[in-house]
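One protein chain is absent from this view; the other protein chains keep their places.
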Amino acid sequence: MSAQARGPVRPYGDTTGDGMVQLSFTLPLPHDKVAEGAALQLANKMGMDPALVVHARPIGDGFTFFVVYGRVNHLVDPSTVQVVERDYPLLSPKEVNAAVKTGMHRRLVVVGGCVGTDAHTVGIDAILNIKGFAGEKGLEYYRELKVVNLGAQVAVPELVNRAVAEKADAVLVSQVVTQRDAHLLNTREMSAAFREAFDDASRPLLVVGGPRFDEAMAPDLGVDRIFTRGTTPGEVASYLVHRLVPDPERKAS
Amino acid sequence: MSAQARGPVRPYGDTTGDGMVQLSFTLPLPHDKVAEGAALQLANKMGMDPALVVHARPIGDGFTFFVVYGRVNHLVDPSTVQVVERDYPLLSPKEVNAAVKTGMHRRLVVVGGCVGTDAHTVGIDAILNIKGFAGEKGLEYYRELKVVNLGAQVAVPELVNRAVAEKADAVLVSQVVTQRDAHLLNTREMSAAFREAFDDASRPLLVVGGPRFDEAMAPDLGVDRIFTRGTTPGEVASYLVHRLVPDPERKAS
Amino acid sequence: MSRPQLELDRDTVKQARSLARKVGRPIVRLAKQHTTVSVERATLRMAGLAGADPEGTPWVNRLVDVVRADTGLEQGVALPVWDALVRGEAEDLITLAQKASAGSVTMRTPTGRDAQRARSLAKRQVGAGIRTIDRRRREREQMVRRIGDAPRQPWIYLIVATGDIYEDIPQAQAAARAGADVIAVIRSTGQSLLDYVPEGATREGFAGTYATQENFRLMRAALDETSKELGRYVRLTNYASGLCMPEIATLAGLERLDMMLNDSMYGILFRDINPIRTFVDQRFSRQVHARAGIIINTGEDNYLTTADAVDAAHTVTTSQLLNEYFAKEAGLEDWQLGLGHAFEIDPDLPESFRLELAHAMLARALFPKAPLKWMPPTRHMTGDVFRGYLLDGFFNLAGALTGQGILLVGMMTEAVVTPWLSDRDLALQNVRYVMNAAGNLHEDFRPAPDGFIATRAARVLGESVELMERILDHEKGMLDAIADGTFGLMKRPADGGRGLDGVMRKAPDYYNPASEILEAAK
Partner (left out) sequence: MSRPQLELDRDTVKQARSLARKVGRPIVRLAKQHTTVSVERATLRMAGLAGADPEGTPWVNRLVDVVRADTGLEQGVALPVWDALVRGEAEDLITLAQKASAGSVTMRTPTGRDAQRARSLAKRQVGAGIRTIDRRRREREQMVRRIGDAPRQPWIYLIVATGDIYEDIPQAQAAARAGADVIAVIRSTGQSLLDYVPEGATREGFAGTYATQENFRLMRAALDETSKELGRYVRLTNYASGLCMPEIATLAGLERLDMMLNDSMYGILFRDINPIRTFVDQRFSRQVHARAGIIINTGEDNYLTTADAVDAAHTVTTSQLLNEYFAKEAGLEDWQLGLGHAFEIDPDLPESFRLELAHAMLARALFPKAPLKWMPPTRHMTGDVFRGYLLDGFFNLAGALTGQGILLVGMMTEAVVTPWLSDRDLALQNVRYVMNAAGNLHEDFRPAPDGFIATRAARVLGESVELMERILDHEKGMLDAIADGTFGLMKRPADGGRGLDGVMRKAPDYYNPASEILEAAK
């Protein structure tokens, strides 16, 4: 044991390079030797070899739950990992307010909500409400930000109208329900509607967030940025300034 | 939902064909976005796509534990699964005794133990001792079987000598410790020793067992049969009769 | 040996109940003064009007809309609708609905003898529907007697939520075989805000399956089968909640559902449904549940997903007291009150488990005859499914120690996905272990009268009393309290929220045969 540098690594069970992992799944097969063999086959196809079926339990009469342990031979290479690192400075509320004041000479307008049928507002509220999250106050707390929180289950057209009415600089949307890719569908619908309603010059910045998003999908979903698990209000505020506030030192992107 | 026939199947989360599985492992990397990306990379290499890192927890400063959920795209085809199905009739103790009596006109001799440094005798005792396992009495209970249980940590040469001395028809070996493939090494050493000491005609039947063996490896390990998780004494006795007792109806294999 | 009971201060308990009455009474008055589109549609459903037009809009909606356009709803749909039938505009409700929506019938509000005739025909046809509900209730009672009931308390309550009724059914059956006493089919995310009840068997819900009469029927039939196979009657649950609460309550009665989630404030707080709309729909749906012998499950657990389970513990107690008041006023009996509470304290908080025990025992002592609904950890569940499985085990233990009536089985994947087949199986195994190995531990569980647990319980009850006193200080009492975020930290003004336009103040000549019959029953 001993943490590698960033060279290629293997999973670690109890010895460097042993490649050990734990896997569980259900197969739609009654429990018998064939089913156990099928479970092994799946593990092998996933690159586990040797793989051991250490637990098999029938569920009803047509299904079997398996726990498999074994070694994967894949190497993972951290140096090839693409991550969306924070490409903007973290600012304090004070700094955010100052930047907006001097850079925009008006309050920056944020419209937010949960679109579609999603009613999980705790996430967006954590970002927007004064109460905030993880000890940081939410955007409503920032003097120079005007926050319009539409709450849950906002229809996309309604969101667009409010964005127009409020002259929103940024639109913040939360999506928590992911079953059947609801979050992706709703996000695409939302971004399409905004691109339809605005030309690129005037379109508000589109930001979505939720615990199960992949940050790298932003372009694909047609939004400017995705925030995920554990985001704090400060990060969001800093990003908004970075993208929206013209700054003498830095030409706004 | 509804159990497929034996056609190709996918893992089942909550909908037929959704292919959902759960995976956990540790990477020798400190916890950061790169590590999470690396975890995703591993999941992808295993065929999980989309894959979601739903939990990441630093262990010490150089390691991170991950839980990943997602869909695997592999199909498993039960029809291609090779299993060691029981290719002999299950006999009751009565039938076993009768078969041996009429077929061999003497008691069938079984020598058993745990070879190498393995001291896990519960398994072999479950098969050999009168007490037995899962409600079935062990081989000692069979009138027509002579059982010599050498117990734990028997050296291979000692096992061979006893087999010679007792004129063993079958040698039963248990291997429970699998760390660093101890069970495979010990089994190979054992079978090699017997092949050296006996010519194929006179060599006793070699049977190994243990919870973590792969039944299909018998040829590779140079033994006649491998028994694994949940074996019962009756199965073993029936197998011995099948292989060792000449039977008018069936030319002994 | 009996379960440990907390000795609560008699007077404080008395005081708490009378405060709940004071807080609730004006709301009941309000509810009696109004009707809603959903109440009126429910009435038509009782009379047997089902089905939908080719676009999928239910005939009850079409017909009520026409009536509303022609005459308004202040006097209820019954008079205009059955007047039209009496007038021979159509031979039955469905034909009337079709003609009316085709514009070939105009509605009027009958008076005098016409009104008299309309009323009696309406009462006959609606009464028939209510008799069906009565029949269903007797059916349930018989089956429980003949087939057998859940073997012990707590009843094991499991959720299915595939979005596809045809996946739900075998999963529900598997769950029942694996030990579930109650199956809940969760609804699709969008449904609570639909102002109509979808029709037919559905396969495309998000994170849940649409509540439709046909889905109810299919699932109940499947569970009847399984019940016979298992020799115990497996109960079915759904949600009488959202904009169509009264209609869904009616359908539940007609299809012999056994429990319904039905909370006095959930829709207001968590779906931003107008408070008045909610209270009116609420009262009607509870009258139907009372009649149908359905056990309601209230939703206090939800508060603790947005507010802290320790700080807000007294809001749960308060809501339970109010739910009890509203429920009894609507005719429900103690055995029908599945009052909700949940194991939602931050597991990293010192003594968190004993705090949970204190809260659970408070509810148990405050409502000794009610089958409390015990909800598992959700907001503090994470992607660490191992830790989650352990937490659920301690939740189960708390249930066993404190004698809960209905135990909603927690899923280790709570933070990840809607339950998988295997999650449910693992979860039941967890419950079985705890009940079997430690189910009688309550015999050895004796919190000291002055100990940590008793003290905490007393404190929460005290805070609840204070809260209700504060509510009464508001000018408009309860409505203002809801408006200023007293519950679950959500602010919901009485004139805001969805569905307000579906609320009408009753006219003096308002007539609703269903209400008449149901009120009479009390």
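Per-chain residue numbering starts at 1, and chain names A, B and C are given in the order in which the chains are listed.
Going forward, a residue touches a chain if its C-beta (ideal position, glycine included) is under 8 Å from a C-beta of that chain, and two chains touch if they have at least 3 such contacts.
Quick caveat, the model's predicted, so the values are computed rather than measured.
Participant: Which of the chains on display does the removed chain touch in the whole complex?
Facilitator: A, B, C
Participant: Decide which residue listed in C:W59, C:Y157 or C:F353 touches the omitted chain of the complex.
Facilitator: Going through C:W59, C:Y157 or C:F353 one by one, C:F353 is the residue touching the chain not shown.
Participant: Would you mind spotting which of B:V83, B:V177 or B:M217 touches the chain that isn't drawn?
Facilitator: If we include the chain that is not displayed, B:V177 is the one touching it.
Participant: Counting contacts across the full complex, list the positions on subunit B that touch the omitted chain.
Facilitator: Spelled out for subunit B, the touching residues are 24-26, 57, 59-60, 63, 65, 116-119, 121-122, 131, 151-153, 177-180, 182, 211.
Participant: Please output the residues of subunit A touching the missing chain, sorted low to high.
Facilitator: Looking at subunit A, the ones touching the missing chain are residues 1-2, 12-16, 20, 22, 52-55, 57, 67, 69.
Participant: Identify the residues of subunit C touching the omitted chain, counting contacts across the whole complex.
Facilitator: Listed in rising order, the touching residues are 1, 347-354, 357, 385-387, 389-391, 393-394, 412, 426, 429-430, 433-434, 436-438, 440-441, 443-448, 451-453.
Methods note: only the chains that are shown with their structure count from here on.
Participant: Mind naming the chain pair that shares the most C-beta pairs in contact?
Facilitator: So the pair of chains linked by the most contacts is A-B.
Participant: For subunit A and subunit C, let me know how many angstrom lie between their CA-based centres, rounded off.
Facilitator: 33
Participant: Taking the mean of the C-alpha atoms as each chain's centre, how many Å separate subunit B from subunit C?
Facilitator: Distance between chain centres, rounded to whole Å: 53 Å.
Participant: At which residue positions does subunit C touch at least two other chains?
Facilitator: Within subunit C, residues 170, 174, 415, 417-418, 420-421 contact more than one other chain.
Participant: What are the residues of subunit A that contact at least two other chains?
Facilitator: 24-26, 63
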